[in-house]
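A single protein chain has been omitted; all remaining protein chains appear in their positions.
Going in written order, the chains are labelled A and B, and every chain counts its residues from 1.
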Amino acid sequence: MSAPTTTHGDESHAPAHVAPAHPSVGSLGVDSRKLGVWAFIGSETLFFAALIVIYLINVPVNMARADAQDPKELLGIAFTSILAAILLASSLTMVLALAASKRKDMRQFTIWHLATIGLGLCFLGGQVYEFTHLYEEGLTLSSSMLGTTFFVLTGFHGTHVAIGATWLFATWLKVRKYPDSPENLMDIELAGLYWHFVDLVWVAIFTLIYLI
Amino acid sequence: MAVIERPHGGVATPQAPVSKEYMGWESWLTTVDHKKIGIIYMVAAFIFFLIGGIEALLMRMQLGTPNNTFLSPDVYNQMMTMHGTTMVFLVVMPFNVGLANYIVPLMIGARDMAFPRLNALSVWLFLFGGLMLYFSFMAGGAPAMGWFAYAPLTMKQFSPTFGVDYWIIGLLLTGVASIAGALNFVVTILNMRAPGMSINRMPLFVWMTLITAFLLVFAFPSLTAGQIALFFDRHFETRFFNPAQGGDAILWMHLFWFFGHPEVYILILPTMGIISEVLSTFSRKPIFGYAFVAYSGVSIGFLGFLVWSHHMFAVGLGPLANAFFAAASMLIAIPTGVKIFNWIATMYLGTIDLKTPMYYGIAFVAMFIIGGISGITLASPPVNLQQTDSYYVVAHFHYVLFGGAIFGIFAGLYYWFPKFTGRMYNELLGKIQFWLTFISFNVTFFPMHITGTNGMPRRIYTYEAGMGWDLYNLISTIGSFAMAVGVLVLVWNAITSVRNGAIAPNDPWDGASLEWAVPSPPPAHNFDKTPIVYSRRPLWDIKYPDLDAAHEIGTRAISRRERMEQEMAKMGEQLGEDHIHLPSQTYNPLIVAFGLLVAGFGAIYIATPFAFIASLIGLFIMGVGIVGWVRDSHKDSPYLVSH
Partner (left out) sequence: MRIPRHLAKLLKAGLLAAAMLSLAACASAVGLDGPASTLNSAGDQARRIEELMAPIFWMGLVVFIIVEGFLVYTVIRFRKRANSGIPAQVHGNTRIEIAWTIAPALIAVVVSVLTFRVQAANAVLPADSLYITAVGHQWWFEFQYPEQGADGQPLLTASDMYIPVGKSVIITLKGADVVHNFWVPKLAGKTYMIPGKVNYMSFTAEQPGVYLAACSEFCGEAHALMRFRVIALPADEFAKWLSQAKVPPVAAAGAGVLNGDPTRGQALFADPKKQCASCHAVDGTAAKGIVGPNLTYFGSRLTLAGGILPNTPENLSRWLHNPGAMKPGNLMGKVITPTWVQGNLTEQDIADIVAYLESMKISVDLPVASK
């Protein structure tokens, strides 16, 4: 066989674009890593959907039990509204950070990027505070179905926030070390993408579990 | 970084490597080459197949005669659970992943997977997950609960040994591997196609791999969530599945089967892809109804998410729910039927070359029809209530899993054996193995329809005489041992052929897709020049340019070879491939996987001080691996390398 490149077909089917040898932007016209992060987010969505559905199905059914604990009584909306606001604000700062990095405004980028991480940490701190508070009120992993499903769901969300914050931080380190690397924009965008997802999960949790 | 100068006309010769290259066995541990990773997957999966098969043989020994005492009930139950878990999670899935790893990049004209290091991480996580599961035998006993692990039998109260925990953590590791692998396939297939390899020109194996990857991405999280909840129930006294405290045993069933049914299509779709390639190649015809075969795969994947409760007809979900899931299940007969008919039509009017892969391809179709029809009877709720949890179900799923998935895998194994090894397998031994396996497969599993209809429940370690089960069980047992002989012939054929088989040419079967255009086995960089694709059967159309120009619906039959070649030459220049960059070998994925393994052991013994130490050590190892990984990835970045 000669070189594998010779094939035959109709010219109307000639390729619309040409991929580079080691493409980061590939045959779909999207950066590979971005595509990967999107697919990963799809998978994570189903993971959280499962945990949320477990909560939504089991907690009401268990309200009839003698040891039931009422989410309406235990889960304060006021405090978690603040947490939600913090996280939403962090999405905004993330957008600003990305915009700044597009403008190659390193100072602004650093401010907004670190603000995002800071807000994330505030959220985590608030969650730790909320958990201890609930624990003192008698809501634990094993005290009721509410405790079981609530802590596992919000705990896993918190873990994801922590992972997201770490990711953002690592991105910041890299950008700081190589301020004019052409990859920075994509690095920041990916970390930001994940961060927005984590925020959105919180919006879902907040709406479905605290508000309704 | 390995740099290979782009050849000017000649064959690529690797230049002296820039960084240290690992040789020998180390080259396997450090590899990021999709082909080597594919081989690791396949070899490991095959070894697990032998182990799962030995477990099956032990079960068949016990069931050969009534009131047998060869195995104690506890051992039998462990064998039964491990057999099912092994065959599903450690044999068919990884084998398909391994095949796809090897073949898909070649088929789409890529040099590697999109994320080679992630690919290496996946294979090690899969391997460690499997080894961890098997370690349970030495740590107080394997799980004994059946492969779908219904709660509350899995609660600590009823399953006090660590078997269940090994099952959870081991499968979580393989689950992470599967999701990471699936992401990799999604990105690779969507994004790494060679110029001209549009979606509707991809070989059907690539299509089915893509659909499977999406199924994995969306189905696995349900199992993961369930396993995490189960783990919390066992160790932190949560209540998810514990009815005594308000938990819901049925919730586990939903979580499991929402994963579990798509899972069975995860097992079969890639092999349907293999079959589509094999049947077409050995009939010397293009696949009949390419688009219909591809889209029926999509609709099987989609419908696969809507039928999970057909495993739960006896749960008492109510007639309405049951009717819905019954109807949805029967709908799947339609796209599956379309596939079957198209396969037969592909052979019709063809020139059928009866080589061993083709034998298995045809047998796949023949056996899958039987398994599919028994699936349809199971999908009718009233009938199901008599057949569920009986040997009839065991017959059904071995027809689709062995007669389907494993036959498909065997077809693929023989088909691509020359490509993998550079050697031809022994055709006579191949045919002997085929007939042994095909006949004894039916001898083993067909009688199970009868024992099931005769009222034999599944998962029983013993039964009494006189129920009308004795003879058929004995036949099954005899068949299973004949099947073992068949497997040994396969092992023998593989080993001797790798050593002294005839040297394989690039294109032994007169194939149509790009993997046959490169040497057997392919060089590390796969293609000297990125191929440019003008049709669905790129290689075939070069070989027979004037035979079949009308290969795409709506195009005129024309032959303009010369002009085409000119145009392609132009394209090639545009590509400007001065050198081929391949990521360098690295231990880091292995280190990360190992760290996760150690942390996983910590999780299993979470109630002991050992847990803390193990988790710390594990996380530390993982951290080391991740730091190294980041360094590795910097080496791929032209910018960072130059700074």
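One rule holds in what follows: a residue touches a chain if its C-beta (ideal position, glycine included) is under 8 Å from a C-beta of that chain, and two chains touch if they have at least 3 such contacts.
Computed from a prediction, not measured in an experiment: that's the story for all the values here.
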{"item": "Where the missing chain makes contact, among the chains that are shown", "value": "B"}
{"item": "Given B:A56, B:L133, B:L171 or B:I362, the one touching the chain that is not displayed", "value": "B:I362"}
{"item": "Touch criterion as defined above, residue of B:I199, B:V298, B:V315 or B:L640 at the omitted chain", "value": "B:V315"}
{"item": "Of B:K156, B:R284, B:K431 or B:H634, the one touching the omitted chain in the full complex", "value": "B:R284"}
{"item": "Missing-partner contacts on chain B, residue numbers", "value": "72-74, 77, 144-146, 150, 152-153, 158, 243-244, 246-250, 283-286, 288-292, 314-316, 319, 322-323, 326-327, 330-331, 333-334, 337-338, 340-342, 344-345, 347-354, 362, 365-366, 369-370, 373-374, 376-377, 380-390, 450, 453-464, 466-469, 471-472, 544, 547-548, 550-551, 553"}
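The criterion applied here is as follows: only the chains that are shown with their structure count from here on.
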{"item": "Cα-centroid distance, chain A relative to chain B, in whole angstrom", "value": "30"}
{"item": "Residues of chain B that touch chain A when the two form their complex", "value": "109, 111, 114-115, 179, 182-184, 186-187, 190-198, 201, 217-218, 220-222, 224-226, 228-229, 232, 236-240, 245-248, 251, 255, 506-507, 514, 516-518, 527-535, 538-539, 541-542, 545, 549, 551-552, 555-556, 558-561, 563-565, 567-568, 571-572, 574-577, 580-581, 630, 637, 639-640, 643"}
{"item": "Chain A residues within the chain B interface of the complex", "value": "1, 3-15, 17-23, 26-28, 30, 32, 35-36, 39-40, 42-44, 46-47, 49-51, 54, 57-58, 61-62, 65, 68, 141-142, 144-145, 147-149, 152, 156, 170, 178, 181-183"}
